[in-house]
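Each remark here refers to the structure printed beneath this line.
Missing here: one protein chain of the complex. Every other protein chain is in place.
Moving on to chain A:
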Amino acid sequence: MPFSRALNAGLRAALAGSDRVLLMGEDIGPLGGVFRVTEGLQAEFGDRRVLDTPLAESGIVGTAIGLAMAGFRPVCEIQFDGFVFPAFDQITSQLAKQTYRHEGALQLPVVIRIPYGGHIGAVEHHQESPEAYFTHTPGLRVVSPSTPNDAYWMIQDAIASPDPVIFLEPKAKYWQKGEVDTSARALPLHASRVVRRGTDVTLVGHGAMVSVLLQAAAIAESEGTSCEVVDVRSLSPVDYGPILDSVRRTGRMVYAQEAPGFTSLGSEIAATVMERAFYALEAPVLRVSGFDTPFPPAKLEGAYLPDADRILEAVDRSLTY
C-alpha cells in the first residue's frame, strides 16, 4: 500500500473509531488534500467530520484548540511545511501550553499533520524541514513515520494521544509502497527502531532520510563496511535506547537529516549520545545535514539534500579515527 493510502486508511480507522475525531484543513474535502491523503473521507463521513476550512492556518489551529476544549479530537492538515508559520503562535504559545496553563485540568488532543521535506522539486515554502522549531517546544510531541506501516499506525496513535502531536509526513514517501499490517501495531508511537543490522557504524535519521540511509548502508556493505540503521520515528520524546545500544556495539555514529544542521534534532541526538555513550565511541558523532541556507531553488535541491554519497563520506571519516 502506498504511504499516502496508508495514512488515508489510518485516518479512516480513527474517524470510524470515534465520532469525536474531526479532520480540518484547506482543500481536504472533495479534493482530498493536495496530496490526496484525505481522499474520499468527506464523502464517507460528511462535511461536519471532514472540514474544508477557510484559508487561514492560524485559524485552523486556533479553532482546533477550541474544538478540543469542546471535547473533539481535531486533526489539522497544514498544506505544506512552509505554511505552518502563520500558525506558529497558536501551536507554540497556545496549543503546547494549554495543559500547563490549566495545571492539568485540560487535555489538548490535537494533531497537526504537516507534509515536510524535499525531494519533490517544488517552489519556495514547499520543501522545508521545520521539525526543530517544534521539538524545541515543551508541551508538543513530534513524530515522523518513514514507512506505510508506521504511517497507518502512528497517525492513529497520534490521534489517540491526550497530548498535542506534530505529525510530520515526509512528502518524498507519499508514493512509496510497503506492507501494512492492519492487524497488529508494530511499535508504540514514541519508540525508535533498528531497521537494518550492522556492526561497524550506526546510521541514524528520520523521515525520508531513513531510506537514504538504507541506500548508503547497502553501498557500504558492497564496500565491506557493515552499517546499522536506526529510524528515530519519534522526534520528541526521542527513544534513546535502541540508538545507544547500537552505538555501544558499533562505536561510531552518523546522523543524517534534511534540515539545516545548526541547533537541529541531529545536533541534540549527537550531543546526547556523546554524553551517554562517550566511552563506547571510537570517533566523534558526525552529522550530515542540509546546509544552513534557506531551502534552495528546486534545481539545486540535489546538491542541498544529503544523499548516499554524503552519508558515505561521513562514514569514511568516522572510520579514519
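Here are some notes:
Basically, contacts are C-beta pairs under 8 Å (C-beta built on N, C-alpha and C of every residue); 3 or more make two chains touch, one makes a residue touch a chain; residues count from 1.
The rule is short, and it goes like this: contacts and distances are computed from a predicted model.
The UniProt record for the undisplayed chain lists the protein name "2-oxoisovalerate dehydrogenase subunit alpha", from the options "2-oxoisovalerate dehydrogenase subunit alpha", "Cysteine desulfurase", "Protein-glutamate O-methyltransferase CheR" or "Quinol oxidase polypeptide I".
Here the missing chain is touched by one residue of A:Arg12, A:Arg36, A:Lys97 or A:Arg317, and it is A:Lys97.
From the options A:Asp163, A:Asp245, A:Glu282 or A:Asp307, the residue with contact to the unseen chain in the full assembly is A:Asp163. Although one chain is not displayed, chain A still touches it through residues 22, 48, 53-54, 56, 58-59, 61-72, 74, 86, 89-90, 93-94, 97, 99-107, 138-139, 141, 161-163, 236-238.
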